[in-house]
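First up is the structure itself, then whatever we jot down about it.
Omission of a single protein chain aside, the complex is shown with its protein chains in their original locations.
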Amino acid sequence: MRSFLRRAYVGIGAAFSIALAGAVFAQSGGSANRKADTDEQRIADLVLASRILVNEGVLDSFGHVTVRSASDPNVYFMPRAMPPGLVTAADIVKLTLDSVPVDPNAPRTNGERFIHGEIYKARPDVQAVVHSHVQSVIPFSVTPSHPLRPLLHMAAFLPAQVSVFDDRTFAKDHPDAVGKMQINTAPLGAALARMLGKDPVILIRGHGDAVVGSSLQWAVYRAIYTDRNAQAQLAAAQLGADTIFVNDDEMRMHPVEVFDVQRPWDNFVARLPK
Amino acid sequence: MRSFLRRAYVGIGAAFSIALAGAVFAQSGGSANRKADTDEQRIADLVLASRILVNEGVLDSFGHVTVRSASDPNVYFMPRAMPPGLVTAADIVKLTLDSVPVDPNAPRTNGERFIHGEIYKARPDVQAVVHSHVQSVIPFSVTPSHPLRPLLHMAAFLPAQVSVFDDRTFAKDHPDAVGKMQINTAPLGAALARMLGKDPVILIRGHGDAVVGSSLQWAVYRAIYTDRNAQAQLAAAQLGADTIFVNDDEMRMHPVEVFDVQRPWDNFVARLPK
Amino acid sequence: MRSFLRRAYVGIGAAFSIALAGAVFAQSGGSANRKADTDEQRIADLVLASRILVNEGVLDSFGHVTVRSASDPNVYFMPRAMPPGLVTAADIVKLTLDSVPVDPNAPRTNGERFIHGEIYKARPDVQAVVHSHVQSVIPFSVTPSHPLRPLLHMAAFLPAQVSVFDDRTFAKDHPDAVGKMQINTAPLGAALARMLGKDPVILIRGHGDAVVGSSLQWAVYRAIYTDRNAQAQLAAAQLGADTIFVNDDEMRMHPVEVFDVQRPWDNFVARLPK
Partner (left out) sequence: MRSFLRRAYVGIGAAFSIALAGAVFAQSGGSANRKADTDEQRIADLVLASRILVNEGVLDSFGHVTVRSASDPNVYFMPRAMPPGLVTAADIVKLTLDSVPVDPNAPRTNGERFIHGEIYKARPDVQAVVHSHVQSVIPFSVTPSHPLRPLLHMAAFLPAQVSVFDDRTFAKDHPDAVGKMQINTAPLGAALARMLGKDPVILIRGHGDAVVGSSLQWAVYRAIYTDRNAQAQLAAAQLGADTIFVNDDEMRMHPVEVFDVQRPWDNFVARLPK
């Protein structure tokens, strides 16, 4: 998977040269205009990822995306505590995997940064994490009789049944976590990461989801198609009880080898308000 | 709660200095650019609040937001009768808590101003009131088998079951109120305020809601997340009957201490059309 | 009702002087800037009405609004056959109540003009008619177990149960109408007008609705709030079977005396793309 990751990643800079009207479209697939995978490039993409997820309706005033450093796998980049739609490169903070800022004078980051740090610790394959409050997954996080399941071919990356992390279970043995509904300590983040296991997505009860990827492009793509799968599954549930879900063969074949994630990314970038 | 209110409130002016592209973002949390809590400032925020609630889909051609005076708790500010999306500072009228204009030559305000005045009388802690017709709460106002309940962690401010004010109950003993479906007298407003009690939100049957806050920022935030909670609860109800709601521990812990309300406010302001 | 109509109507021109940012808002209610009720003014409003209904999601590529002449109750104005969002004053055609163009060289108008002409014949109180394909009413037009009923206080103008015109009933005795699903002859239009009776709204099975008003402002307002009531009723039906609808007292009290229709109209105009 790492080699695919590299292929998918090394070209993101092309997105900057897109101009919708009357301009030559920078061909994805062309190696000439692919950018090197540096921290600087990842930070530029992190700004785009934040704005894309707002623009596609996955994030609103809350939620956050992060990316692991390209040069040092033991640190990751996160915006300071602020609305994701307003993030610029100047707002990015470098954190250790314990979610402590490398620069003690760095601005405050979100209290739920432990979602990111603990997943990076547990999952060396993960290069990017999205935490969102996207509305469509909420019903599946509070209705145990209806887990989120893959139904769309573009969401065949989902596991047969998406896990739901409920802090009430954790809080049973941790009185300080009772009633918080926030993943804002390292033990809570670690518990979430354990339940995530090798999956790409986990729901958080009454709260949202966490989505991981082998690149920012894949994490963003998956966050968006998790949303669309949830919308389609709700509609299918309204029709009848005989929904056909993606089966084991199909899950095994998907998704990373199927298409170039640069294609939707280019489109998401082009759709950003100018 | 008052001290938190002050902290949340004193900084709203920062919103004016936001510019989305290429500009330095005014850090929330920084005390330097926080504004004093004056009537002038509250009126400026009231204009923003009106436009925000239209932009976020809570208000349309109707509905109104008001704010209590910072200098005199016995008067409040309300736009004249007009679409909330068009309100400017020149449209703001000062009213006593009996909802009588201080200036007898002031333009006409909405007939339902008594919702605001009577709540301010009954609730000294309330500094701002929103009355909206937001679509998402309507089903919960007309389907007694399904009260609105908190399900989203960002809406854990809701009481375990949101009350529904039905003017038919009131009209039983007040023949002049029969069939009006409007809260346009002081006794109707007072009855609504009594049913609201210490809650932050009340629904009005077939009509909309009233939402209060310890600042304009909190009232706006709550009006928006009441909407999102209603949307999520409807979707969950479509999936199954085993919805997990926010429990007592969680309600006790939320919401005011959890986050800086200036963050979503800054975002709502930044999202306004230029 | 006619005197109210006049009051509501004579001021529409004010809408033209609205400018959203930084300008003085032309006060509705001020008599100084009210315009005379002339054919020229009605045609200007008809253009606005067409664009408003597109902008508010009631019309798309199809559907049409018309207005009766102010000077001659035996003719009405209708745009030529074209998408309603593109209508200008130059596109307006004058038709007799038999839906024949007064000018034999006039451009072709929509085949369903008989909806309008036959309603104007049967209802002297009606000054404007909207025919739309709005999505939200369709389910109520094809599901006999669930008629559209008033539930929103802003839609208390709806009758206790909105009639559904089904051309299959008519076609039983009119072989030429079999299978058309179009109201494109005078007898079909007359049959629809008979079923409408004194109501303000009628649904057309699998097709849309027809909405009438004592002015363009009222017809537009009602078309928009019929849409919102349908949306709310669908959501309420998804929650449970115990929906509380508007009752007889409330229907009797509504809607025309309750508010100044110029207020939502001004807002709809202000919301039009510049």
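As written, the chain order gives the labels A, B and C, with residue 1 at the start of each chain.
Everything below uses one rule, namely that a contact is a pair of C-beta atoms (placed from the backbone, for glycine too) under 8 Å apart; a residue touches a chain by one contact, two chains touch by 3 or more.
Computed from a predicted model, the values in this text were never measured in an experiment.
*Asks:* Need the list of shown chains touched by the one chain that isn't shown.
*Replies:* A, C
*Asks:* Looking at the full complex, which residue from A:F62, A:F140 or A:F268 touches the chain that isn't shown here?
*Replies:* Once the missing chain is taken into account, the touching residue is A:F268.
*Asks:* Can you tell me which of C:T38, C:N74 or C:T143 touches the chain that was removed from the display?
*Replies:* Answering carefully, the residue with contact to the hidden chain is C:T143.
*Asks:* I need the residue numbers on chain A that touch the omitted chain, in ascending order.
*Replies:* On the chain A side, contact with the omitted chain comes from 18, 20, 24-25, 27-29, 151-154, 156, 228, 231-232, 235-236, 238-247, 249-254, 258, 260, 263-264, 266-268, 270-271.
*Asks:* Considering the entire assembly, which residues of chain C contact the chain that has been omitted?
*Replies:* 60-62, 81-83, 85-86, 88, 90-91, 107-108, 133, 135-136, 138-140, 142-146, 166, 168, 178-182, 205-207, 234, 237-238
Just so it is clear, only the chains that are shown with their structure count from here on.
*Asks:* By label order, what chains touch chain A and chain B together?
*Replies:* Touches both chain A and chain B: nothing.
*Asks:* If you average the CA coordinates per chain, which chain's centre is most distant from that of chain C?
*Replies:* In terms of C-alpha centroids, the chain at the greatest distance from chain C is A.
*Asks:* Centroid from C-alpha atoms only, then distance chain A to chain C, rounded to Å. What do you get?
*Replies:* 46
*Asks:* Residues of chain B that contact two or more other chains, please.
*Replies:* Those would be 238.
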